[in-house]
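Sharing a structure here in structure tokens format.
Missing here is one protein chain; the remaining ones are kept as they sit in the complex.
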Amino acid sequence: MEDSTSLSFGEHHMAPIPGASARADFPFFAAHPGTAYLDTAATSQRPDSVIEAERVFVRSDYAAVHRGSSMATGEATWAFEDAREKVARFVGAGEREIVWTQNATDALNVVALGMADASAGLGDARFALGQGDEIVVTAAEHHANLIPWQRLAAKTGARLVVVPVDAAGLWTLDGLREVVTPRTRVIAFAHVSNVTGLIAPVVDVVEIARGVGALTVLDACQSVPHLPVDLAALGVDFAAFSAHKMAGPTGIGALYGRAELLDALPPARTGGSAITVVTLEAAEFLPSPQRFEAGTQAVSQAVAFGAAVDYLSAVGMAAVAAHEREIGQALAEAVAAVPGARLVGPPAGAERAALASVIVDGVHAHDVGQFLDDRGVTVRTGHHCAQPLHRVLGVAATTRASAGVYTTLDEVEQFREALSGVRTFFGVSA
Amino acid sequence: MEDSTSLSFGEHHMAPIPGASARADFPFFAAHPGTAYLDTAATSQRPDSVIEAERVFVRSDYAAVHRGSSMATGEATWAFEDAREKVARFVGAGEREIVWTQNATDALNVVALGMADASAGLGDARFALGQGDEIVVTAAEHHANLIPWQRLAAKTGARLVVVPVDAAGLWTLDGLREVVTPRTRVIAFAHVSNVTGLIAPVVDVVEIARGVGALTVLDACQSVPHLPVDLAALGVDFAAFSAHKMAGPTGIGALYGRAELLDALPPARTGGSAITVVTLEAAEFLPSPQRFEAGTQAVSQAVAFGAAVDYLSAVGMAAVAAHEREIGQALAEAVAAVPGARLVGPPAGAERAALASVIVDGVHAHDVGQFLDDRGVTVRTGHHCAQPLHRVLGVAATTRASAGVYTTLDEVEQFREALSGVRTFFGVSA
Amino acid sequence: MSGLEAMYQELILDHAKTPEGKGDPTTHPFTHHELNPSCGDEITLGITVTDGEISGLAWDGQGCSISMSSASIMSDLLGGATRDEALATIEEFREMMRSRGKFEPSDRLGDAAAFQNTAKYVMRVKCAMLAWVALEADLKASQAA
Partner (left out) sequence: MSGLEAMYQELILDHAKTPEGKGDPTTHPFTHHELNPSCGDEITLGITVTDGEISGLAWDGQGCSISMSSASIMSDLLGGATRDEALATIEEFREMMRSRGKFEPSDRLGDAAAFQNTAKYVMRVKCAMLAWVALEADLKASQAA
């Protein structure tokens, strides 16, 4: 097995520094000089070290894992589990507390579908919901952390209760406290909103949840790639994130859960490798993580995911967070500087993640995005999988610029300049 | 976007020929000279063209798909959907009839979990099961095509009915006919058994199913990679297969379903991208395939999957099947030639897939596998995710050699020679 | 002329600003609602068909300048057309939009030919198609009626 940490990181053979230095490690930017890639909240580019780690593995070390006894299988299994250990360490989890999934959406579904199974009598009753029970989400959630809970509620008779958001799209702890009751069984919320950039007070939410014995499910999609996150210290019960948003590949995500919970949650998706004894009548399941990993896993993607956290660790998550704090403020200020453009979420100056969703008065988000695209600025337009939130904002779609470890202030400036030309082009400014 | 079909296939720039010629296209073999890789039924190696197609895409064309309006997203979406079209064409399906999944196991779960949702009142009643309904599987099924149905039965009150196998592990149409009743709602079976190598009479099963109005679910994991398969012509309702068993990457599989069924089956896994209108109360889902593709998909893996079917198409599936027919017989004969070794499934001379599961009298499968491994022969040992079948065979584990497009007769000979040394080494032969 | 300017021609921006055919679709017997789920753009289009001709047409909706101008230009072009002519025009428009900009429109498309450049932008094809898909649904419903 090739040790991906020993690969050099691009030009420099020292730890990369966020911004222009790190940028040199990502081949995408060499292929697109002059492009400002401000869509990392949707998906991240991958550095050479990640692409190469997977390539080396696939070219010479690939085999089935966890099944059979061949040497090839042994080596591949080692690489696969080594990657799990890296990802676990990266988020402050034990190895058995990281389950590979298809993506973060799948991870959230593993929890919600497992609870549905428990509610149908197929597993630990502590996860069973019924009439009168309540599931709490915020009105700002991504569809991935909303629809699975709607479906769980519909299947079990539980009620979905929503923490409201204000006109800026923000919810508060007081708003949460108002809806939590002794019947609250689950509180599901995003660590960082992919639309507003709000950073949730996780520890306070966990305290509120514990007060009523509710489980906490953290959508960590937009936090784990951008901030140092210690899930054990935060105290959440479950969390979900995706490799493709953090310098890693598509095709793999992770579910974090406290080991004693994961060992008890019924696996909704079943099949080979996840089991101990299978008869024609019934199956018994392994402890976590294997119980949830039915079928052939995303083996080479796991290796690449390991290389991605190696990369981010080499940069240092504190450095990433500091860099992105600067970029986040610069994005907010850029929007504030453009007449007719309004920022969603916390205003410039307030704490926020390195993303800015914008409403340009009189110009539809698709048209804004098209104009920016023409100016070499890749952004995301749409409802960002948060239709209910956009309904509150009063628009069908916004234009979002978002940053990552490789984003530079020059790109923010390119964004500001392009944004300032939008209304003139579409003939809506004075 | 790089057109992967334009990449050269290894040394030769003409269509590769199965066996030694194709072998040169797979970098794994250059890295492991002298190794006989006989574990393709577990997972396949990937040719250069597949590895490079993904690498080129990831280095320069990668972006989010199906969300947003940027040019980058447009190009990536094009590549992603182009891959779907290729895979669809490869199995005789319409584009909307191929849903990306995590693997084949996941694909089978999408059907079973969707039916569970329908049974719970969350979707089209035609998929709802209840007390008195019956689900038919064979006793030879892989756990992936057994446990999801056990769980569905447990949730809905339906009964799981099993077609028995004989001492060789084989089931028959008569055996199937005996258990099918007007209450049979689903018949789930493997096209090719991953243990016995039996090739199922699919068209006859479909006819029996249609006679009672049952849905057919085909586990096509071991057929699509090895035989020309036209799912529409076979007439099955659903089918599942995995890229990693057919020269493609891990992290992606496919569910085939007839369009009108897929459009109606409830999506068990929910989240972003799969929806039309989402309110805080409920979500409406897109038609197939999007309705099942919640969250960020395995984008670069889809591109690689497309390149894999390009590769197999360039070789020609008729040529692959002819080659594997020869290898399959050679494997069966190799086993027959070794005293104390017994072949599971159809005997040498009878129709069978290019895999051979072996019982060596007096030597445990793990020890057999270890010995073969030492002699440079990679095989698979264990129950191959088919415990009930092994229970009938009277052993906990067998040793399986399996072939693919790159397998040569030399490898079979290496296998035979190694196998013939096993009993002497472990001191059980005269 | 940059790709952007080719896409947002004067003609298109004018139609987006002062759209033709906007009105209350529910006054017509055949109405269809069409939504672009990725951005929330939507249109409801109603028609009356008399002796095989579109004798009345009105639409309402909200969306980007491409979807709105496309609805407007289509209303101009196909209001009064025969059903067969309209269906053939929709087919040609779809073919153009799927061509990634490679299809040369015939005279039949009239001002709608201006969307040839939009076809180069895969993610905007749905915007341009929105009204046309709605009209197609209405025409088929009227045929079945």
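Note that the chains are named A, B and C in the order they appear, and that numbering of residues resets to 1 at the start of each chain.
What we mean here is this: a residue touches a chain if its C-beta (ideal position, glycine included) is under 8 Å from a C-beta of that chain, and two chains touch if they have at least 3 such contacts.
Every value quoted in this text rests on a predicted model; they were computed, and no experiment measured them.
Although it is not drawn here, the omitted chain touches the following shown chains in the complete assembly: A, B. Here the missing chain is touched by one residue of B:76, B:170 or B:397, and it is B:397. Within the whole complex, the absent chain has one touching residue among A:49, A:73, A:399 or A:414, and that is A:73. Within the complete assembly, B:382 is the residue of B:19, B:169, B:345 or B:382 that touches the hidden chain. Of the options B:22, B:319, B:343 or B:365, the residue whose C-beta touches the omitted chain is B:365. Chain A meets the missing chain through residues 66-71, 73-75, 77-78, 275-277, 286. The chain not displayed touches chain B at residues 364-367, 370-371, 374, 381-383, 387, 390, 396-397, 425-427.
Operating definition for what follows: only the chains that are shown with their structure count from here on.
Inter-chain spacing, taken between the CA centroids of chain A and chain B, is 30 Å.
Taking each chain's centre as the mean of its C-alpha atoms, chain A lies 38 Å from chain C.
In whole angstrom, the spacing between the mean C-alpha positions of chain B and chain C is 44.
Multi-chain contact residues of chain B (touching two or more other chains): 67-71, 73, 275, 277.
Taken residue by residue, chain C touches two or more other chains at 38-39, 121, 124, whereas all remaining positions touch fewer.
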